[in-house]
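The structure appears below as structure tokens.
One chain of protein is taken out of this complex; the other chains stay put.
Right after this comes chain A.
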Amino acid sequence: MMKQNKSNRVAVRSKLTAVSSRPVNPGTIHSFTGLDHAMALHSVHVIFYYKEKLFSYFDLDPFRVCLSETLSLYPPVTGRIVRREVDGEWEVKCNDAGVRVVKATVATTLDEWLATADGAEERLLTAWYDMPHGDSSSWSPYRIQINEFEGGGVAIGLSCSHMQADPTCVTLLIKSWAETHRREPVVHPPSFDDLSNSPLTRGLNIHNTNTKSSRAYYEAKSMAAQTSLILKKMGTATFKFSNEVIKQSLLEIHQTCSVATPFDLLAALFWTRIARLKHPKSKSKHSLSICVDFRKKLLLSYGYYGNALHFSLLSLPDVEEKEDFRDVAEAVHYHVSSQGEGEFWSALDWFESRKEEGGQFGAPFRMYGPELTCMSMEHMVDFPGITGNKLLMNTAVFDKENRPVHVSYHVGNVEGEGLIMVMPALEGGLARMVTVTLPEEELEQLCQDEAISSFSSLNPIMVLSGTRRA
């Protein structure tokens, strides 16, 4: 009964199309890289929460005018995904059609929502429809949902197809929008350079022995995608760890591994605890798929538009038995730092060759899964070009007095063991937020897990986890 009442809290009121302020040059095309193409099954959802109202009457507010001006910088965002006639590959026809904007109201206050809503309900704030199989020329690859809470409070939800952009890219779009609203210059305008045509960034194509492993891993993933998984109902919970908590734990861990980062720490913690909850006979719990962003490592422009994610596999045979996760953290750290240019380039080349093959062989497959995936957003800390608190998410400030109070990231169509996203918390410094997507029963057990709740003898704050409490 409670659940039914809850699901009615978000009500969609109207739908419209927002256009860019300047017409796009006719005939502009944005092509996808092989990696973009492979991500097609997933979608990215970002939600920014603000305490105060951002606009009065949406239709004529400067808020919307600034959106139009920002969209002029991003022709692929207002375009439509079509199949190229030559070889049937997807590409974006930048035809200036605009972005779908949905307006919704939420029948509760912002604070109440953050305390009581769970992941499933939060998805209603960025309602999304996957690309239709037939004619996709009227389907908007980006959707913005403006949700207004009672008593003020706004949540801006932006969803897009993962084929177009990754979470960093989407965050940069909102950042550009906010900068335009504050009448400041856009620090990271999008760059649409073709990856494969950049010999400067490629440098010497270093052939490591390790490069074979990334290709092999992706091969295995694409094979695994062909076997269908038992679809379990997934739930989401978010854990917030404050600056002090992380600092203290890092001090402890630096005694053994001196260069561990908060990501290593939290990834190890959650992996060990989740591995215990899995079925004792399942092999996949020994594997963790680690996803990192390679904009910095490949010296790409920070405004690079598209996907710049790399997945790699870390296997530890007895991870669920480890009481002290510090060894695991060390392993994670070593694994992450060993990912180099060679790895990234060989993976990209593999995707390109796959795309060229086309047909069934070139079809996109499930990138997040089937094993447990852990996504790192450490690159958002100390993001270049930002003064003050150098956190990327903190730059989505439309109005100086109205900073975001919470940010949520989700990935759509995650199947398999689950997804852990470790991202910087808005308070800055070492504070982190971990969003865990797991099958329902495992999630329940995880929330009760003592190791997590007694982490450094301070309870993590849980938000957007429904009625679950640590």
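Operating definition for what follows: contacts are C-beta pairs under 8 Å (C-beta built on N, C-alpha and C of every residue); 3 or more make two chains touch, one makes a residue touch a chain; residues count from 1.
As a convention for this text, contacts and distances are computed from a predicted model.
A.B. asks: Which one, "Hemoglobin subunit beta", "3-ketoacyl-CoA synthase", "thioredoxin-disulfide reductase (NADPH)" or "MICOS complex subunit MIC60", is the UniProt name for the chain you do not see?
C.D. replies: "3-ketoacyl-CoA synthase"
A.B. asks: Check the options A:Lys51, A:Arg64, A:Arg215 or A:Lys296 and report the residue that touches the missing chain.
C.D. replies: With A:Lys51, A:Arg64, A:Arg215 or A:Lys296 as choices, the missing chain is touched by A:Arg64.
A.B. asks: Which of A:Val19, A:Ala363 or A:Ile386 sits in contact with the chain that's absent?
C.D. replies: Checking each option in A:Val19, A:Ala363 or A:Ile386, the one touching the absent chain turns out to be A:Val19.
A.B. asks: Which chain A residues touch the hidden chain?
C.D. replies: With respect to the unshown chain, the touching residues of chain A are 14-19, 21-23, 59-60, 64-65, 67-69, 80, 95-98, 137-138.
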